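With one protein chain removed, the remaining protein chains of the complex are shown where they sit.
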């Protein structure tokens, strides 16, 4: 039970690195973007983990309840922004992939490099 | 309290089963169904947890999930439809 | 008890993440990505982040999946089985993971009320919000007022992404020269009875719910960003059902651009007006003789700006992908 308090952070580290691995190793550009999305989501998990307070509830103040404690609102605000940044990056990346496919006829990195060498 | 716990465990088990189907496939339709089911279970889990935490007003969230899940699945269907159209057209061109 | 559920969900999350990376069929990977984001959202909810869970659901499971599918239908479905230099990558990844896990042991534990994050700044938000802004949702108060400048930046991130996607996808397609074949026009799903009936029934409710999330954001989870995403999802549903053309007739491109620019402009203008009224940028207190009321007014205005821009931007991005000719 003691160690479970860190479990979230371990999952954060593992998921982060699974995404990172996909970004650097996979050859397919869409796969890279999926990896990038996982990579960013892992960071969201880290921030949200910090905000939890034992026995607290979401930071929306209930009227008439005085002894309630609330979790930390700040990491939530930051992550709301970060999620938006994540989806924006993904959309832009996908638009590039579509253009690459049209220009090169492939979305595999090694094909593209090979085609650039030829020209 | 214990009722919520049992319900949550049941939902978690169903979620795991749905996930297993999504991972194993074998056909894409299995996976689409699995994703849809997973979405439904998430809705239920959120509803149960909202009651568990004593904040039933958070049912809003479950509602949002339910609505959006539907759109996601429709997008998948449309994706398959347009792909099939493409395939048919290619087949026609080849015949010609 | 809930913590154990969370641990279970997190384990599923790791499995899903690994499966996404291993999947060879990209469509399967995108489907699993939807599950990944649902799991993530459930975790956020368990960790008391209701607003974030709502956003992750609308964005991760909804919009991201739709955009990925749009891109997939323009590219290829299967991945070629080649991996780049695996050994180096593996060692970098393992080293970083170990480093991060090493760092955890001196971190405050999950839920520890004594953690430094709960000692500084955050308690001030929780105690001052009822006095200074007087709305129940502290997340909205921080988002809309205390850190409104960040939110302004966020709006411009969406704005940038939107014009970026439009810029990229408005370039000429080099393949057009080779084949004159016009692609089949997207007819939507209107020939399928069940989606049509259910979809038409749901569409008004989704939009209504979006408006509710927009205006209820001060009291419950939600706000401009989530509302914009939900309404955009509703209109995307309409586009899926009735086909591109009808949807574009309902919300033409110029309207989308006006929304994208108008929302961002509204937000910035609120800030400029507060400057002219003698406050600092985005200091809503000067908007009214009663500073608390001024704050509430400011938050409502900027949330409207956020909602309009996000809705317009997501729609424009969706249509940009959908309208791109598949060859």
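Think of it as A, B and C in the order they're written, each chain with its own count starting at 1.
In the analysis below, a residue touches a chain if its C-beta (ideal position, glycine included) is under 8 Å from a C-beta of that chain, and two chains touch if they have at least 3 such contacts.
In the analysis below, contacts and distances are computed from a predicted model.
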(message) There's a gap in the complex where one chain should be. From "Cysteine desulfurase IscS", "Membrane bound protein complex subunit mbxH", "Monovalent cation/H+ antiporter subunit D family protein" or "DhaL domain-containing protein", what does UniProt name that chain?
(response) "Monovalent cation/H+ antiporter subunit D family protein"
(message) List the neighbours, among the chains on screen, of the chain that has been left out.
(response) A, C
(message) Among C:80, C:107, C:196 or C:245, which one touches the chain that has been omitted from the display?
(response) C:107
(request) Could you list which residues of chain A touch the chain missing from the display? (result) 16, 20, 23, 29, 32, 36, 39-40, 43, 46-47, 50, 74-75, 78, 81-82, 85, 88-89, 92-93, 96-97, 99-100, 103-104, 109, 112-113, 116
(request) Just the residue numbers, please: which parts of chain C touch the chain that's not shown? (result) 99-100, 102-108, 115-122, 124-125, 145-150, 152-154, 156-157, 159-161, 163-164, 166-168, 170-172, 174, 257-258, 260-262, 264-265, 268-269, 271-272, 275-276, 278-285
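Here, only the chains that are shown with their structure count from here on.
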(message) Between chain A and chain C, what distance separates the C-alpha centroids? Give it in angstrom.
(response) 12
(request) Mind pulling the residue numbers of chain B that touch at least two other chains? (result) 58
(request) Send over the residues of chain A in touch with two or more other chains. (result) 57-58, 60, 62
(request) Can you check the complex and tell me which residues of chain C touch chain B? (result) 1-2, 5, 8-9, 12, 15-16, 19, 25, 27-28, 31-32, 34-35, 38-39, 41-42, 45-46, 50, 53-54, 57-58, 61-62, 65-66, 69, 72-73, 77, 184, 186, 188-189, 192, 195, 198-199, 202, 205-206, 209, 212-213, 216, 220-222, 226, 230, 233-234, 236-237, 240-241, 326
(request) Using the touch rule from the top, collect the residues of chain B that touch chain C in their complex. (result) 5, 8, 12, 15-16, 19, 22-23, 25, 28, 31-32, 34-35, 38-39, 42, 45-46, 49, 52, 57-58, 60-61, 63-65, 67-72, 74-79, 81-83, 85-86, 89
(message) Please output the residues of chain B touching chain A within their complex, sorted ascending.
(response) 53-55, 58
